[in-house]
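Below: one structure, written as structure tokens.
One protein chain is absent from this view; the other protein chains keep their places.
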Amino acid sequence: MARSISRRSFLKAGAAVAATSVLAGCQPGLRRWVTLEPYVVAPEEQPDGIPTWYASVCRGCPAGCGIMARVMNGRAVKIEGNPEHPLNAGKLCANGQAGLQILYNPDRLDAPLLTAKRGSREFARLPWDSALSTLAAKVKDAGSAVAIVLGPTTSGHLVDLFQRLAKALGAPAPLVFDARSSWSGTAALSAANQALWGQGALSAYDLGGSDVIYSFGADFLGAGLSPTRYGIEYGRFRSQPKGARGYLVQFEPHMSITAAKADQWVPIAPGTEGLVAQAIARIIADEGLGTSDRIARAAALAGEINLASAAQAAGVDVQQLRQLAQVFAEAQRPLAIPGNGQSGAAGVTAAQALNAIAGGAGMALQGNPPAPALVRAEPAGYGQVQHLIGQMGSGAVKALLTYGTNLAYELPAQAGFLDALDKVGFVATFSPFMDEMGANSDMVLAERTYLESWGYAVVAPDFGVAAVTSQQPVVQPLNDARSAGDVLLAMAKQIPSAAGAFTWSDEVAFLREVAGGLPAGAAGGTGADAQWARFLQHGGWWPASAPASQPTPPPSASAPISVAAPQYQGDATIYPFHLHVFASPLLGISGANLPWLQGSPDPLTSMCWQTWVAINPATARKLGVQKSDVVRVTTPYGELEAPVYAYPAVRPDTIAVPLGQGHTDLGRYAQGRGASPLALLGGDAGPDGEPAWATVRCQVTPTGRSVNMATFEWTPGVEQGFFNQGYPGE
Amino acid sequence: MLEHELGHQPAWEQPLPQEPRTREQVEQFKEKKLLLDVREPGYMDDIVMRPAYTASPRLWIGFLLAGLGLVVLGATWLWQMVGGIGIYGIARPVMWSIYIVNFVYFIGIGHAGTFISAAFRAMKIQFRAPISRPAELLTVFGLTAAGLFPLIHLGRSWKAYFLIPYPNARQIWPSFHSPLVWDLMAISTYLSCSALFAYLSLLPDLAMARDRETRPGWRKRLYEITSLGFRGTQQEWHLHTVAMDVFTYAIIPVMFSVHTIVSWDFAMAIQPGWHSTVFGPYFVVGALFSGAAAVILILMIIRKYMHLEYFIRSEHMNGMAMFLLILSFTWAYFYFNDYLVPWYGQDPAEKVLSFQFARGPFPANVLWYLLLICNLALPWGLLWNRKWRTSPLVLTIVGISVNVGMYIERVLIITISLGVNQMPYDWGVYRLQLPEVLITTGAFCLVIFLFFLFSRFFPIIPVWEVKEGQEMHRLRQIGRAVVDTRVE
Partner (left out) sequence: MELNTHKWTMVIDQDRCTGCSACVIACHAENNVPIVDENQVWRGRGMHWIRIERYWEPDGQYVKARLLPVLCQQCDSAPCEPVCPVFATYHSERQNLNVQVYNRCVGTRYCSNNDPYKVRYFNFFPPQWDEPLNQQLNPDVTVRSAGVMEKCSFCVQRIARAEQAALAEGRQLDPSEVVPACVQTCPPSALLFGDLNDPNSQIASVLAGSKGRQYRLLEDLGTQPSVYYLKGGETNVGA
């Protein structure tokens, strides 16, 4: 029976249909994707579905690896290593891969900010013109009382521009410093080479070609100097001809991934790396191990040392030291890698001395950048930073400019930087993010990220590779941030004393001039335009054939090396444990605002998103704590609270805490998360001018609380496996 | 009352014998045996139809609470679909949890229903007469609840139709390699067959309700439609009996195969703790075991609250209890095999599982010992004594205990076993969350709600089977003894 549909029922039915289709469209999960809309008229270099590759440099660490960015429809979707680049040959580490999350980070600044009250975190947005004129005015007023601090990943051309600015103003030269460079002990290495060979250059190590490597606390596979380059070298080291696979010994109190891959991990007490190195040199001399050349050099270089007390201080057997000395002395191409500033300059020198004793075949002293106009960001020693803080505190610094270094976070709280900052008239920071330095500045100049910027990087001399990596924007800048180079040039024009030194229209013009000074390289090309194009296209400059490496001269040390036993800070009865501060290979020191790095498991603990306190399981049991219990770690300088991870690969008398968390700023992924062990360190330098990273004692007390620990592994499964065993020694 | 004294009065009007000893025996039989205790016409009908006409406030409260449970079920499921199934407790590697436990559990409890209504009928077990319908209803309602869970546990429930082989533009079948598709086939077969079987068995009673209802109105109309015009002629009864026989013999293999197929969801996997060839019969026996306990529980409840003491007597309680006891022995045998053989094989992952059950960590060991108490200690401790077997309180306790124990058994198999595998780095645990509790409660409320709903309209006891049984049973005197005899 046909029934006519009334209008009311039709509308009802229609509404129901519409409602269901809306509901269907609201299916869970269809949120926040990018809608792919091809351009109506696509730019010629961006056809749909076909990527364009741009060569540039990675700024995750100072090494200067060459990268290629895969760009589709104007968006950078992947970073790969540049296969042509002699440093990394197409490979790239985790930090480099995570660079895209710097570019597309949701917490990027997009305008210059100015605050009326420093530290209030209440900023007003400024138009660029206004910001530039304010900045110029402040710098002009400060005149020669301007201090500039740069980070070690700063592009060479920016270092150059800042240096020229300082010179034009009559101010001191910019300082290059961050926690990573300090912790890596680069400055101590130059001093060591100066002492041993009279050349204050850095040395490069041929890991891949060595048969025995002794690493004195250098986590070269992890967050040290370049996981990419040393990773490549390590691959060669383990795959030598005729099945030879090298022998790696790692001396450190807490197992890093380098120690995990070592054939022998020697768990020495923190700060005793130098003692052990000297003891080995002494044994080579005294017992006549190896060739006569080596024995002679050892006799000349190794100072007097009481082996028994050195072994005891380090926590090893004398017998083990003898065995280690023998292996080193009798190896064909042994190599010693000095650690970071953990044991101070003398310790670094002692480790380098072993290379001198070995004949220096595995290392090479590095020269200067390939072109005089190229500038490298040479990290300064901690002593220079202390001097700066002193100057700031006495009111001698009227304006402080910082670029690429989060000093307010990366110095020990006890160094007094924030207090000294109060006495500085004007503080301006260049940064893509609001980090702690920005939060404590008057002006924050929104900086472009490296993937949107121009520049170059002279490859760090630690690797024996002569190359300059070029940097170019791979995408259109995402927002209104400006590059520091252009800001400096524009600002300088407003400062009469500096205007004359800065004649370029923009930084690209500056860069072209600098790059034009490079000699002919592998990429070829005649004429400035062709050279510049090739420089960008291939990702940099390197010689057509690798220069012959200079043989290491015989050592010319004036006095035998003598390392003192470490002086630990803190009364051993109140602070029974050693504190070992380290960097996780993923998070490093500065990766906290990148979700890929936060959310991926630390290789040896599988921890994500958190700070942990690594305690030997036997010690944990004595303390009455287990994994997830929150403990308080106190040193004479400060305290922090973090949950315990019962880590079987750390000395029972040592507590290890990773760097990287404990931010109060730096965006949603970093803020309010974990704690920074920099709060536990003293501000004074050790007797050799480096921070006393390794010689602080600590106490651990349970708090009675526990948290849910984000470990990716199932820890009880790994701890017990199929055998329900406890840890050895329990 | 006695056979040879058959007179012209109807059975319920016949006087008791004169001789005292004989009279005593007859009275005892009448009191103990339902099928010998014939009452006037309409007596039984009145008892079973009364809930359809009256309701106590207590019932309405129960109905309301059960309905609320349903609403909670629906709302939680919706929350889950919108928010993502991450709101409940599963994780890598424990990807199945309480929902699958519920799935197996609700299917399992239905097996006793089929066994009682079909297998007992085939075996001509007489105490089955009044209890077969509550049991069948448990099967049908349990399967309804169970059938929700394969949908609820899906990551994308709204795409569940991919499992149905319908002509589609992609020209893809579902994968018949997968035990989940076998589940779909088996359970849909089982549900449809059980529902039809239950309806068939309901038919004569619907006719009774129709004939009994003299006033016109919606009830009369309802019974008229649902009774399909059943008149009770000889031909209709004959066809009815033939149909019941066909179903009886057809549904028994379906019953065995359904839970075997459900067990193959686990046995076909290579997961430690699952990969055991004994799972087929083990699950079937486990299903019967938990089903028998569930049926006992239902019977005790309806007996008390619907005043069915006439129908459910100590003989039925004793019969069900002995059935349960036998099943508990059988189940214990299979359980022992399931643990002995893998332990003997010393597979590392299996060893870890055994260790967890025996020594921890919590909750594996606590649950395991609770399981042994609930499934073995309590039934074996309480059911060996006839007096206790016929006590409603004891039966209720044992019914709850075995249900809890069998639920725990599935929880152990699914959520604990999945936490262990061959890669210790990737072990894990399952943490129960609120949505699972809400939905599980909702599923139980669904079954209760359906029972409530059914009892408001239709008789919950198969009166026609009781009448048929009473027709076929007679007391005869042989010498001085009075015996119960039955027409085949």
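So that you can tell them apart, the chains are marked A and B in the order they are listed, and the count of residues begins at 1 in each.
Just so we're on the same page, contacts are C-beta pairs under 8 Å (C-beta built on N, C-alpha and C of every residue); 3 or more make two chains touch, one makes a residue touch a chain.
Owing to the predicted nature of the structure, the values given are computational and were not obtained by experimental measurement.
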Omitted-chain contact residue, chosen from A:200, A:231 or A:702: A:231
Residue touching the undisplayed chain, where the options are B:122, B:160 or B:340: B:160
Absent-chain interface as seen on chain B, which is shown: 83-86, 90-96, 150, 153-157, 159-160, 162-163, 172-175, 177-181, 184, 265, 268-271, 418, 421-426, 428-429, 431
Interface with the unshown chain - residue positions in chain A: 27-34, 36, 49, 72-73, 75-81, 88, 90-94, 96-98, 100-101, 103-106, 221-222, 227-232, 234-235, 238-239, 242-243, 245, 255, 257-258, 260-261, 263, 265, 267, 478, 585-586, 595-601, 603-604, 606, 608-610, 648-649, 668, 708-714, 718-719, 721, 725, 727-729
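Quick note on the criterion: only the chains that are shown with their structure count from here on.
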Interface residues, chain A side, partner chain B - complex: 27-29, 606, 713-714, 716-718, 720-722, 724
In the complex with chain A, residue positions of chain B that touch it: 81-84, 158, 348-349, 351-352, 355, 361, 420, 424-428
